[in-house]
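Got a structure for you, written out below as structure tokens; questions coming shortly.
Just one protein chain is left out here, and the rest sit where they should.
Naming follows writing order (A and B), and every chain is counted from residue 1.
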Amino acid sequence: MNMKEVVKPAVVLLIIAGIAAALLGVVSEVTKAPIAAQTEKTLNEGMMAVMPDGGSFTEITDAEKTGTIQAIYKAENGGFVITTAPGGFGGAVNTMVGIGEDGVITGLRVTSHSETPGLGAKSTDPSFYEQFAGKSGTLAVTKDGGEIVPITSSTITSRAVCSGAQEALDWVAANGGAY
Amino acid sequence: MANPLKLIKNGIVNENPTFVQVIGMCPTLAVTSSAINGIGMGLSTTAVLIFANIFVSLLRKVIPDTVRIPCFIVVIATFVTIIEFALKAYLPALNASLGLYIPLIVVNCLILARAEAFASKNGPVAAAFDGIGMGLGFTIGLGVLGLVREFIGAGTLFDITVLPEAFPRTLLFVMAPGAFFTLACLMAALNHFRNKN
Partner (left out) sequence: MNLILLVLAGIFVNNYVLSQFLGICPFLGVSKKVDTAAGMGMAVIFVMSLAAAVAWLVYAFILEPLGITYLYNIAFILVIASLVQFVEMFLKKAAPALYQALGVFLPLITTNCAVLGVAVLNMQKDYNFIQAVLNALGGAIGFALAIVLFAGIRERIADNDTPKAFDGFPMALLTAGLMSIAFLGFSGLIKL
């Protein structure tokens, strides 16, 4: 095998890879702003849904995140929006909870999950998540002596959402005054 | 040059990727829990297929035989990444439901197979039409599978409820096993039809 047979293919491959990398660099620059805008829009829509009169929200970055808490946002009206990721049946159930200044839940949404379609996935139905609005103190499903009516045949998912909301309530009770 | 219409028909009917060639099975089974997801995946793959075919065809005389597979893969991966960014920026909901399977279009055997078997041997125009035909054939396969699974499993078509509430849903069909069963039955029905003729 002579040198030319080895070098030429390698050079061609390198050139193609170089052009590909340059092209992707351009595409990634162009789409950076729209992607960031989309992410922010989704987040804002979620926060508006769980706390309709929250005004604008700012993230609290220096707070101690207990349990599965992912992020904490302070609302203009003194309330908090907290995202948690309690473990459900098929993985984390990402839950967003709005809690007013008085420590009462203003709204709750399950933002993403990998629960069973038709069973645990019903945690995104209004009939389930609307139960949480107006609740405070200690949350539990009816089976565990609480007030939340679980999704039919999906107690594990329902418990997960409850524990996510509980973590958020406990955080506000313990640290809410400091922010 | 072959007739463009013939190339498209070939992809949709004679060599349909899903039902005849049985390749690209991972996305076929994984994302067809609803018709929208199936068609979205099909169209994303079609876009990659068309561009990859055109560029492989244009580069076919430059690429040395020994490194052709890595070169094809680089071309394919580039277009997959572009589609991924475009979906993230402009269709975030579809991107979220297709998730991991978008980057995995790279290893969809269908695209590499077309690059190797067709695009590297034909001109860019023919390659583009081959991409369109194969892509549409793939999209139709995924769309049909998605429609059937969504109808039986959730009682909806394109997210619109069509079965009365009281009618029981067979949840299994939107879960993993349902993908296998639905494809098995569709293929058996096609075989039966073909054997009769």
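Couple of notes before you dig in:
Note that a contact is a pair of C-beta atoms (placed from the backbone, for glycine too) under 8 Å apart; a residue touches a chain by one contact, two chains touch by 3 or more.
All figures in this text were calculated on a predicted structure; none of them were measured in a lab.
Although it is not drawn here, the omitted chain touches the following shown chains in the complete assembly: A, B.
When the full complex is taken into account, the listed residue touching the unshown chain is B:172, out of B:58, B:91, B:125 or B:172. From the options A:90, A:103 or A:146, the residue with contact to the unseen chain in the full assembly is A:90. Contact with the undisplayed chain is limited, among B:7, B:74, B:128 or B:144, to B:74.
Interface with the hidden chain, as seen from subunit A, comprises residues 17, 20-21, 24-25, 27-28, 87, 89-91, 116, 156. Counting the whole complex, the residues of subunit B in touch with the unshown chain are 22-23, 25-27, 29-30, 69-70, 73-74, 77-78, 80-81, 84-85, 100, 103-104, 106-109, 112, 172, 175-181, 183-185, 187-189, 191-192, 195.
To be clear about the criterion, only the chains that are shown with their structure count from here on.
With each centre defined as the average position of its C-alpha atoms, the distance from subunit A to subunit B rounds to 31 Å. Taken in their complex, subunit B has these residues touching subunit A: 33, 59, 62-64, 66-67, 70-71, 74-75, 77-78, 81-82, 85-86, 88-90, 92, 96, 153-154, 169, 171, 174-175. Residue ranges on subunit A touching subunit B, taken from their complex, read 5, 8-10, 12-13, 16-17, 20, 23-24, 27-28, 31, 34-35, 38-39, 42, 112, 116-119.
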